[in-house]
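A single protein chain has been removed from this complex, and every other one stays in its place.
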Amino acid sequence: MTGPAAPDPAFERKVRESFGRQRAMATLGARLVRVAPGEVDVALPFREDLTQQHGFLHGGIVTAVVDSACGYAALSLMPAGTAVLTVEFKVNLVSPARGERFLARGRVVRPGRTLMVCAGEMIVEGAGPEQVVALMQATMMVIRDREGLAD
Amino acid sequence: MTGPAAPDPAFERKVRESFGRQRAMATLGARLVRVAPGEVDVALPFREDLTQQHGFLHGGIVTAVVDSACGYAALSLMPAGTAVLTVEFKVNLVSPARGERFLARGRVVRPGRTLMVCAGEMIVEGAGPEQVVALMQATMMVIRDREGLAD
Amino acid sequence: MTGPAAPDPAFERKVRESFGRQRAMATLGARLVRVAPGEVDVALPFREDLTQQHGFLHGGIVTAVVDSACGYAALSLMPAGTAVLTVEFKVNLVSPARGERFLARGRVVRPGRTLMVCAGEMIVEGAGPEQVVALMQATMMVIRDREGLAD
Partner (left out) sequence: MTGPAAPDPAFERKVRESFGRQRAMATLGARLVRVAPGEVDVALPFREDLTQQHGFLHGGIVTAVVDSACGYAALSLMPAGTAVLTVEFKVNLVSPARGERFLARGRVVRPGRTLMVCAGEMIVEGAGPEQVVALMQATMMVIRDREGLAD
């Protein structure tokens, strides 16, 4: 099975450079680990200063990283000269984010000219059978020449 | 109009102490500014190291703070001896998070014995007519004596 | 307080005619009862042939009517010559849909050129303090000259 083709041959560089400008990802310690057409993975090591009141990784931090993975999965399928914005997402936090290292996976499940629907998840790496922490369904928007936004 | 009564008279202290244990909130610079039964406000100053690629506050960071506001709004209506966990939320990012100071408001719109439905928003403070950045609809769960969780 | 202005002066007729073409609404017995700029109400009488397994109105039927209310609230703020499509919605079913007559209310909470964010709810009419059955947060899209769609 092959995935969708990326209309912009420079998609990987575009995604990596734009991710590099997301200062929030650097602040959280998130690292882009894989870019393919419609698929982006971001690694996040556990950090005590990102926890909620019970000592697990905060669900909002989990969400921030999965959102970036989904957004860049979408951007990887957009034409040159466009930018991506998150319209909305829905997240189920399905188990406490316990572990040493997490991986956020974003996938485009429905590409479109204006909107792209993505599925995302956060898993605990190295937890034997894959342990899912969060599941996302998100809508990303293709921005064309508006407000001077560029990716 | 009066809101719901808090079954735990120590609700404010419980919320403030639990928020104080959310190390992610301290890391993001978020500060609890108001606690009332079913209503919690959290302030977040803009910080460049929390931005996305276009220089706005990252939508996931916005979400993390609104999630905490909603979760603690729910906790404020829970009986003594319980804890709160986020089941899920859905967020629309309705305008770019530009501004100097943001306020996240969480409100319980439907209290329940096991689940509480909350509405949350992030606004830009001091932006004249209130400028909304994000809208959340969330489901919070009342945890009773499970896994040793306590708030 | 005044709501937003409708850019199409014929907005009410446009909404009423388009609702009249939604054969699903007629099949469910739903009736358009109020159209204002950014606000649409749809009434739905209880019917036993629309129930789920416990005898309440089926949550999906509730959703269908709130979706139409939200979609037409959005259409009421769209320019002439456009059509509306639902991008996505999220619904919390907050209490069993018991009652004789229900009212779905759709409101635009964030109008936009391409997307409109709406809040919707279904209440039980005549249930004293308003009894809420469902809460929706939805994203509607403005369709311009695509696929020959018109409203």
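Per-chain residue numbering starts at 1, and chain names A, B and C are given in the order in which the chains are listed.
Note that contacts are C-beta pairs under 8 Å (C-beta built on N, C-alpha and C of every residue); 3 or more make two chains touch, one makes a residue touch a chain.
Keep in mind that what you see is a predicted model, and the values were worked out from it rather than measured.
Engineer: So which of C:8, C:67 or C:121 would be touching the chain we can't see?
Structural biologist: Only one listed residue reaches the unshown chain, and that is C:67.
Engineer: Quick one: which of C:35, C:83, C:118 or C:142 touches the chain that's been left out?
Structural biologist: C:83
Engineer: With the missing chain put back, one of B:87, B:104, B:119 or B:133 would touch it. Which one?
Structural biologist: B:87
Engineer: Touching residues of chain C against the unshown chain: what are they?
Structural biologist: Touching the chain left out of view, chain C contributes residues 18-19, 21-27, 48-54, 57-61, 63-68, 83, 85-93, 96, 147, 149, 151.
Engineer: Given the full complex, what residues of chain A touch the hidden partner chain?
Structural biologist: Those residues of chain A that touch the unshown chain are 90, 92, 94-95, 109-110, 112, 117, 119, 132, 135, 137, 139.
Engineer: Residues on chain B that touch the omitted chain in the whole complex?
Structural biologist: Listed in rising order, the touching residues are 87-88, 90, 114-115, 139, 141.
The criterion applied here is as follows: only the chains that are shown with their structure count from here on.
Engineer: With centres defined as the mean of C-alpha atoms, identify the chain lying farthest from chain B.
Structural biologist: Taking each chain's C-alpha mean as its centre, the farthest from chain B is C.
Engineer: Hey, what angle do you get rotating chain A onto chain C on C-alpha, to the nearest 5 degrees?
Structural biologist: In degrees, rounded to 5: 180.
Engineer: In angstrom, rounded to a whole number, how far apart do the mean CA points of chain A and chain B lie?
Structural biologist: The mean C-alpha positions of chain A and chain B differ by 23 Å.
Engineer: Taking each chain's centre as its mean C-alpha position, how far apart are chain B and chain C in Å?
Structural biologist: Here chain B and chain C have centroids separated by 28 Å.
Engineer: At least two partner chains per residue is the criterion; list those residues in chain A.
Structural biologist: 87-88, 90
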